[in-house]
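One protein chain is absent from this view; the other protein chains keep their places.
What follows is chain A.
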Amino acid sequence: MFKKDISPGAKSKVKSSVQRTIRQKVLDTYPLLEPYIEDILPKKEQLDLVKLPDRVSLYVLNGTPLFFQHMDDALLPHLALVHRYPNAFSRLRIDRGAIRFVLSGATLMAPGLTSPGGRLPGDPADTEGRYGKEDLEPGTPVVIEAEGKDTACMVGVLKMGTGEMKKVKKGQACEAGHYLGDGLWTLAL
């Protein structure tokens, strides 16, 4: 979505009623954020909306980008937010070999997740349950972590359910929404 460098468009204040709606939407999509929501989206502080190219809206609080949204699609977290609250999102892990493809903006393919270095929900090798137990449906927003790394490198929406991935082990797994080093990451606000 942000393969090219972008520059921010018009910035406007979000009305408090809209701000409440956004807060609720965030909680509906990411229920695990509940304990931190007052820190992330304080009720009393002014949220700003920055327009980005291709009908993407970016929500910014005091200069810190929090969530972005293409038209009326799901609100997706900015990676800097993911890095602060990594456990509040559904996560998957790619193997080391897939990292450089993801960082160049390629669509994530299933083998990067199903190989031994990858992790999908319910993986027996995932003893701490970091990647969850329940399979995820297509259309679910996910955070992509990487083998041997602590921090996430991508945020996207699943094109294929994780159950399906385990079965077919090929095809497009996840649309590249936002990845480390892309236009959104390097955006100067």
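Keep this in mind: a residue touches a chain if its C-beta (ideal position, glycine included) is under 8 Å from a C-beta of that chain, and two chains touch if they have at least 3 such contacts; residues count from 1.
The rule we apply is simple: contacts and distances are computed from a predicted model.
Peer 1: Name the omitted chain as UniProt records it, choosing among "Ras-related protein Rab-17", "Elongation factor 1-gamma", "Translation machinery-associated protein 22" or "Non-structural maintenance of chromosomes element 3-like protein".
Peer 2: Its record in UniProt gives the absent chain the protein name "Translation machinery-associated protein 22".
Peer 1: Among A:Lys25, A:His83 or A:Lys166, which residue is in touch with the absent chain?
Peer 2: Touching the chain that is not displayed is residue A:His83.
Peer 1: Which one, A:Pro65, A:Gly117 or A:Pro141, makes contact with the chain that was left out?
Peer 2: Residue touching the chain left out of view: A:Gly117.
Peer 1: Among A:Ala74, A:Leu103 or A:Val157, which one touches the chain that has been omitted from the display?
Peer 2: Missing-chain contact among the listed residues: A:Leu103.
Peer 1: Touching the hidden chain in the full complex, which residues of chain A are there? Just list them.
Peer 2: 36, 39, 80, 83-88, 95-97, 99-100, 103, 117, 128, 130, 147-151, 153, 180-181, 185-186
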